[in-house]
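Read the structure below first, then the notes.
One protein chain omitted, others in place.
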Amino acid sequence: MILDLFDNLQIGFAHVVTPINLLYCFIGVFLGTLIGVLPGLGPAATIAILLPMTFTLDPTTSLIMLAGIYYGAQYGGSTTAILVNLPGESSSVVTALDGYQMARQGRAGLALATAALASFFAGTVAALVIALAGPLMAAVALSFGAADYFALMVLGLTASVALAQGSLVKALGMVTFGLIVGLVGVDVTSGSSRMTFGLPDLLDGISIVAVAMGLFGLGEIMLNLTDGEEARSRQKEPVRITLPNRQEMKQISGPVVRGTVIGSVLGILPGGGALLSSFTAYAVEKKISKEPSRFGRGAIEGVAAPEAANNAGAQTSLIPLLTLGLPSNVIAALMAGALIIQGIQPGPQIISSQPALFWGLVASMWIGNLMLVLLNLPMIGLWVRLLRMPYKFLFPAILVFCSVGVFSLQFSSFSIWVMVVFGALGYLLRRLDCEPAPFLLGMILGPMMEEYFRRAMLLSRGDPMVFLERPISATLLVLAALAMISISIPALRARRDAALKE
Amino acid sequence: MFNFIQTSRCSSLLGALLGAALVGATAAPALAEFPERPVTIVVPFSPGSGTDTGTRVLSTVLEPLLGQPIVVDNRPGGSGALAASLVAQAPADGYMLLMGTNSTQSANPLLIKNLGYDPKEDFRPIGMIATFEMLLAVNAGFPAQTAEELVAYARENPGKVTYATGNVTGLVAGSLFASRLGLDMLRVPYKSNAEALTDLVGGQVDVMFPDIAASMPYVTAGSLRALSSVTLGEVSPLAPDLVPLSQTLVPELKLVGWIGLFAPADTSDAVIARLASALEQAVNAGEFRSKLLAVGANANFLPPEALAEHIAAERERFATIFESVGMEPQ
């Protein structure tokens, strides 16, 4: 088995290490980083734009480039999240929580380096996981039924509460609000439109990226401008542009490993697994930390774990496509489209019929991750210098990038109205100490939770016991209940103490 | 979710960088009349979808025939309603066309209340281009080996057999199949055919009517079993071993997903005629047929009048079926 692996990887590397493939791999990760850094522009849009250009390339080459864009964008998204609190991808929302705080403490360089190293480690491990256990894991993913997915979403929701630092009730309220907003659009089951105000633009739902831009991007600018610019824009400490030292390496090694495991496992689940992984990894770290209060205030673990999970999840989310031909997200669907046009119908026999394609892609993942680190570590100095730019020049640039990015989601001004409305709403709620991160997670989970719940109930003929009878779903629900209890007990105790003091 | 325009010629720096591999539009003898500049085809679904791949294959064959580059512009959203409204309001000069489907032209007005366009009044058909035929497939673990066995099994176990639907064509095929044979099967709706197919392969649902191209690999690999096919009547070239359901159990089940080209209603006869003749030539070219088959579609040209009749009949049938499953315009 191990020998086979080396043989296969050798085929893969031999296939990838050609000048043309390396060139396209580099173009892929470079473009990916660029669009990740630019808010709003996502990998889906870019891959779609570049899709026709790949038609004339060799299938392996085109897939290598497309995959490079995908994980390059995941990485690039965390750069802006750390520097200016602007999560360009929904998965980097979590990175922004502590990464941006680190940047404000003058540790932007360290945060960026941590993100790069965590991503590289996770990428390496995930590539190995795909090579070793891809087909096996895909089989596990297929055995996940609607009830199991619903239980997973419930677990994800409890994780969302861990994202908040303040009041538990407010965090729950924001999650609920997010769930409601996530339901806007056409209902899959009945085809009826909900809360669309008769606007055709809302039929497909409210864009999460536009909302995130409004809440985080515009929200941060408004807070900075109203709270007195000086305090926020001036760095007190000198900016350090070094790699993590030995002690910091020790500090992040545990979170990175745990994040990688969480990301690799959740990533293979079609329909949102990869998205949940960074949230879950963050919640786990906060839970097992000796000082959970450091989270949200610049804890390096809060950057390392979700970044590792995010990158590992991005890669293992390709497993169902590569082993079964079943795309698990938009990006994988686009890649499947690229293969179909090349005359390769993705399916369960793709590994045996196209070994060079599969192993080449696995090898390219590792090479691409290496390129990402080599490309991004030297850039850290440049990014950090960008932060020293006076805020008066920085904030108009962020405003413009948000606008262009959000406009390019649909090439319609409607997305901009969405951003403005949620920017205003987000500012109001933030003044009331309600945090936007739980809201966003609710918005992501809302439609999926409903869909899986309804499908599970439909398949069980209305018997709610299905959630407890299936072993996977029962385990996940018990975990969620335990997590909820462990979160609420300290909160209740704190309230009682406060009440007794009076 | 996203949207973009892509010409086969790259206008950007990046395009120039990658464009070495890309074939530019071939220079064809310039025509004095239409078209004098690039023609845009608006695709109502995202790239990678059957509609999108079909359009892109068509554009490579149609470009030399029209002597102008073709811009493929994806405008997904609202089951294709956003793209259709856009073209309905475009200048009727033949430079902006819609790649219509059975969703945009037949099903949408029955399902969406404030559609923003009228498929009949706002468009002139230019021609049908291709059809997407379906399989009747079950999970490999399901007891039935043939379509007859499936029917017998479903009769013995009313309400127990589940079928997945991921789009309008699958929904109509499923409900027609169940209602004509008097079967009590449970419909499980999905957002897309890809998700539905995943659960069929995983054994979460029993039966589905998926596109032949997308599902054939699983039949070959043994994780799905194909019991029959659904076509416009004859045996599908993509599944030559299967006798279509319309020849055996359900004679009315002549149904396919299709794509066709449409222009805004006020487009002149001359422009429509020019486009239709180029289209017919393109669709009947052997090159187009083989390229389309590779992406799972069957080249099938219908001239403007025949396409209009096809749509009228299809809408009537859709209306009956939606009513029977309780779907109303929202």
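Should a chain be cited, it is by its letter among A and B, assigned in written order, with residues numbered from 1 in that chain.
Following the convention adopted for this analysis, contacts are C-beta pairs under 8 Å (C-beta built on N, C-alpha and C of every residue); 3 or more make two chains touch, one makes a residue touch a chain.
Just so it is clear, contacts and distances are computed from a predicted model.
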Protein name as given in UniProt for the chain not displayed, "Phosphonates import ATP-binding protein PhnC", "Heme lyase CcmF/NrfE family subunit", "Putative tricarboxylic transport membrane protein" or "PadR family transcriptional regulator": "Putative tricarboxylic transport membrane protein"
Contact with the hidden chain (one of A:Ala356, A:Met379, A:Val404 or A:Leu479): A:Val404
Of A:Leu243, A:Val257, A:Leu370 or A:Leu458, the one touching the omitted chain in the full complex: A:Leu458
Of A:Leu132, A:Met222 or A:Leu243, the one touching the omitted chain in the full complex: A:Met222
Missing-partner contacts on subunit A, residue numbers: 34-35, 38, 41, 46, 49, 167, 169-170, 172-173, 176-177, 179-180, 183, 187, 189-190, 192, 194-195, 218, 221-222, 225-226, 229, 392-393, 395-397, 399-404, 407-408, 411, 413, 416-417, 419-420, 423-424, 427-429, 431-434, 450, 453-454, 457-458, 461-462, 464, 495, 498-499, 502
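Please note the rule applied: only the chains that are shown with their structure count from here on.
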Interface residues, subunit B side, partner subunit A - complex: 1-4, 6, 8, 10, 14-15, 17-19, 21-23, 46-49, 52-53, 56-57, 72, 74, 76-79, 81-82, 85, 111-116, 159, 162, 186, 188-191, 194-195, 197-199, 201-205, 213-214, 216-218, 220-221, 223, 294-296, 327, 330
Interface residues, subunit A side, partner subunit B - complex: 27, 31, 42, 44-45, 48-53, 55-57, 142-146, 186, 188-193, 198, 200-201, 203-204, 207, 270-271, 320, 324-327, 330, 333-334, 336-338, 340-341, 343, 345-349, 409-412, 451, 455, 458-459, 461
